[in-house]
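Omission of a single protein chain aside, the complex is shown with its protein chains in their original locations.
== chain A ==
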Amino acid sequence: MNASVRPDFEAIGAWVRPGAKVLDLGCGDGSLLRYLRESRNAFGYGVEIADEKIAACVRNGVNAIQSDLESGLSTFASHSFDYVILSQTLQAMRHTEEIIREMLRVGREAIVSFPNFGHLNHRLQVLAGHMPVSHDLPYQWYDTPNIHLCTLKDFEHFCATHGVEILERLVLHRGRRVRLLPNLLGSLAVYRLQARR
């Protein structure tokens, strides 16, 4: 899998220490794990619920545990991973607070990426009276798996009020880093987090 297909892969990969142990939640076909293994010599596991994606993980030669993220991470011991990654899945989670808490229990650090609902394009669509449909949010309101959309500001407020320390942030649009007005011009946010001490 080419990292350019998922721009957050590259960002995540740059943060992952070589040889690190990672847990990828909602790992899909395992391409991020494979990418991290190939580019960072990382060792890890994915968690995934869908049958066809578990089969794809096996094909990709990565470890996958078939399980529902919503039922928690009880299979995983505390502080047993260097990084717990939730790549573009946060917005589809029902129990947002719990998953972030669990990530920070199991991992020394957490990496989260999500589409920024505050992006200009989304705001314009809302202003025009529609729920946004975009490259990053490619669903109609009635068929979207995304139930907890947020903006950068919302997420950062969440972190501040939930004992989560933001170690690093990377905001992207079409694979390029956005430094100016990120909550308006960035369509994809990637955060590196740890539990506040």
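For the reader, a short list of remarks on this structure follows.
Here is the rule we use: a residue touches a chain if its C-beta (ideal position, glycine included) is under 8 Å from a C-beta of that chain, and two chains touch if they have at least 3 such contacts; residues count from 1.
In this section, contacts and distances are computed from a predicted model.
Considering only "Metal-dependent peptidase", "Zinc ABC transporter permease", "Molybdopterin synthase catalytic subunit" or "Homoserine O-succinyltransferase", the record for the omitted chain gives "Homoserine O-succinyltransferase", by its UniProt protein name. Touching the missing chain, out of A:Ala14, A:Ala55 or A:Leu167, is residue A:Ala55. Shown as candidates are A:Lys21, A:Arg123 or A:His148; the residue that touches the absent chain is A:Lys21.
For the options A:Ala64, A:Leu86, A:Cys150 or A:Leu193, the residue in contact with the chain missing from this view is A:Ala64.
Of the residues in chain A, those that touch the hidden partner chain are 21, 43, 45, 51-52, 54-55, 57-59, 61, 63-67, 75-77, 80.
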